[in-house]
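Apart from one protein chain that is not included, each protein chain of the complex appears where it belongs.
Take a look at chain A:
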Amino acid sequence: MISEIAAWLLDPAHWTGGEGVLRQSWLHLLYCVFAVCAAAVIAIPLGLYIGHTGRGSVLVVAFGNAVRALPTLGLVTGLAMLYQGSAALAALVVLAFPAVLSGTYAGVNAVPADAVDAARGMGMSSAQRLWQVELPNALPLLMGGVRNAMLQVMATTAIAAYVGLGGLGKLLIEGQAIRHYDQMASAAILIALLAVLVDLVLAGLTRLLVPRGVMLVVAETGAGPRGRREQR
């Protein structure tokens, strides 16, 4: 089996062309990045607002759990049937949303209360507090939320191929239909590889974005995105 997978992957004919690995990987990546970005555009400001004002925090939990409980495949096919194949993209956005939202909210919530109190006491306006204190310190958990969302969307995009969305899932499903198990297995491996690669890129981005002083706190207390995720 391993040699068959290797043979499939090493065949240059499988990589090029409209149905090739390269193009499908590109599509896969494109859908995922689009979905997470679209979700982030709404979820990050909303999470910042909820974390900053403390209003509507119940919403974050309720919404997060509701979306988590949705059957992924049902959501994807449902939307695709109602509209068109590309509506599955909307499903991906919906899926990415709660992870980014709760990460952002948790990030703002985890900013040391005394730092926020000091910011208020020294005369920062509400907006200055948000931009100068809360956002920079929320970044580790916020980026953790984005990474969570990305992994989830990566996996779900594979399923979205059922409703005609391209991506590496397409190779997997086709392989199943024509009982080419080497192709199925190869596609599965490629999806996993792509997910790991993208996560690595996001990890690098996190390092770039999170201020050094905050990184030091994370390293000291283990209260970074990973530490928190394990606690849940």
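Quick notes on this one:
Assume a contact is a pair of C-beta atoms (placed from the backbone, for glycine too) under 8 Å apart; a residue touches a chain by one contact, two chains touch by 3 or more; residues count from 1.
In this text, contacts and distances are computed from a predicted model.
Per its UniProt record, the hidden chain corresponds to "ABC-type quaternary amine transporter" from the list "ABC-type quaternary amine transporter", "Cytochrome ubiquinol oxidase subunit I", "ATP-binding cassette domain-containing protein" or "Glutaconyl-CoA decarboxylase subunit gamma". Residue-wise, the contact with the chain that is not shown comes from A:A119, picked out of A:V21, A:A119 or A:A185. Looking at A:S25, A:N109 or A:N137, the residue that reaches the missing chain in the full complex is A:N137.
Where chain A meets the chain that is not shown, the touching residues are 112, 114-125, 128, 132-133, 136-137, 211-214, 216-217, 220.
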